[in-house]
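Coming up: chain A.
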Amino acid sequence: GGSDSEGGSGKDKKAASDDVCKTADGDGPKIGLAYDVGGRGDRSFNDSAYAGVEKAVADFDATCIEGEATDDEAESAREDRLRNMAENGATAIIGVGFAYSESVNAVAPDFPEVNFAVVDGFDPDDKANDNVAYLGFAEEQGSFLVGVAAATKSKSGTIGFVGGVNNDLIQKFEAGYTAGAKAAKPDIKVEVAYIQESDLSGFGDPAGGKAAATGEFDKGADVVYHAAGGSGSGVFDAAVEAGEGNWAIGVDSDQYLTATAAQKPFILTSMLKRVDTASYDFVKSVNDGKPLTSFQVYDLKADGVGYSTANPEIKDLQADIDGYKAKIVDGEIKDIPTKP
Partner candidate 1 sequence: MNRFNLRAVGLSLLAPAIAIVLSIIVTTLVIAAVGSSPGEFWSTMFEMPKPRLRVDILNQTVMIYIAAIAAAIGFRMGLFNIGLEGQYTLASFAAATFAGAAYLSGFANVAASVLVALVVGGAWAGIAGILRTTRGVSEVIATIMLNSIAITLVGYFLNNYGVKEGNSVHTKNLDPGSTVGGFSPFEDRDGEIWALGLIAVLVGVGFWVLLNKTRFGFDLRASGQSESAALASGINPKRMILISMVLSGAVAGLIWMPALFGGARNYGTSFQAGLGFLGIAVALLGRNRPLGMLFGALLFAFLSVKSNDLTFGTDVSPSIVQITQGVAVLAVVVTYEVVRRWRTRLEQRAVSRELAGPTEVTA
Partner candidate 2 sequence: MPSAVDAVQLRGIGKRFPGVIANHDVDLTIRAGTVHALIGENGAGKSTLMKILYGVQRPDEGTITIEGKEVVLKSPTEAIEAGVGMVFQHFMLADNLTVLENMVLGAEKLHGIGDGARAEIRRISDRFGFDLDPDVMVEKLGVAARQRLEIAKVLYRGARVIILDEPTAVLVPQEVDALFANLRELKDAGNSVLFISHKLDEVLDIADDITVMRRGTTVGTADPRTATKHELAELMVGSELPSPETGESTVTDVVELSLTDITLTDEFGRNLLTDVSLDIRRGEVLGIAGVEGNGQAELVETIMGMRIPTSGTIRLGDKDVTEWHTRKLREAGIGYIPEDRHRHGLLLDAPLWENRILGHQTRPPSVKRMWFNRKGTWFKRKNAREQTRPPRVGGMWINRKGARKDTERIVRDYDVRAPGIDTPARALSGGNQQKLIVGREMSGDPVLLIASHPTRGVDVGAQAAIWDHIKRARRKGLAVLLISADLDELIGLSDTIQVILRGRLVGTFDPSTVTPQDLGTAMTGGEAA
């Protein structure tokens, strides 16, 4: 809603209605931002993309328009969203989430002068599009680092992982995490749980996240990493309930910053997936007249993934973690598995 309601206006949290896409009126490129379900304000993925665009708007004097997916929408609705943006003059259009892969593939040929990007995307056919960038992330590398953090921090020798849905994407997180933990502490035990096997509702079920994480804490884990979207809040709650000495690790954005006051002290770190960086880069490339195309991998080296250091508790581990980070960037550690 557009109301400037005062209800509980936070100190550090910007109200979602302070909208740069409504206020910006520069003459730089026009950015189209097509969100996945959840839209702006989801404190994850979509917000991260928005942050990148916000920065781009400031830096390049750009303007932007937004659109948001609804539950169970048709493929044609996604296409229509993208076409609308293109027709409204957007020259850099970002589809947030791999669900946009097909629709971008269908729309891009009709707008050769417009540049598209799909976060986590892929080209669904064998015809390459020369105006589409697929922004991929090396989630296993970031997860590797937080795996190191978890194993080093753990006193019990057991850590946990909670996935939202047991699909390939989330398995990448699990695999990297486990590999990192084993690298730091070979005899570490990793408890793994998934909230749902295939039903995407696993990303929106905090109660399930809490139950799964509590199960792992009960089994002796003292650090639990989640890759469960909106269910992650339940994982943090589980850590709070498990009490001092237990930790949770966030995902995608720095969740220490957005978590509630009670959860904050328990969030050791977060695996950062820099959708903001990728989005910004993409807009920048368009602005520079050298638009990114094809597969772009955002890994540690490109600062596309990482871990957050907002919680002071991580300080004494940082040296260790950065050591691994350097090794990965150097290529000393390679072949981090993407499958558990």
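Observations, loosely collected:
Everything below uses one rule, namely that a residue touches a chain if its C-beta (ideal position, glycine included) is under 8 Å from a C-beta of that chain, and two chains touch if they have at least 3 such contacts; residues count from 1.
If you want to know what made the cut, all candidates are chains of the complex that A comes from, given by their letters.
What you see is a predicted model; the values in this text were computed from it and never measured.
Among the candidates 1 or 2, the one in contact with chain A in this complex is 1.
Residue ranges on chain A touching candidate 1, taken from their complex, read 1-3, 65-68, 70-77, 79-81, 83-84, 88, 98-99, 101-102, 106, 110, 120-122, 124-125, 134, 136, 166-169, 197-199.
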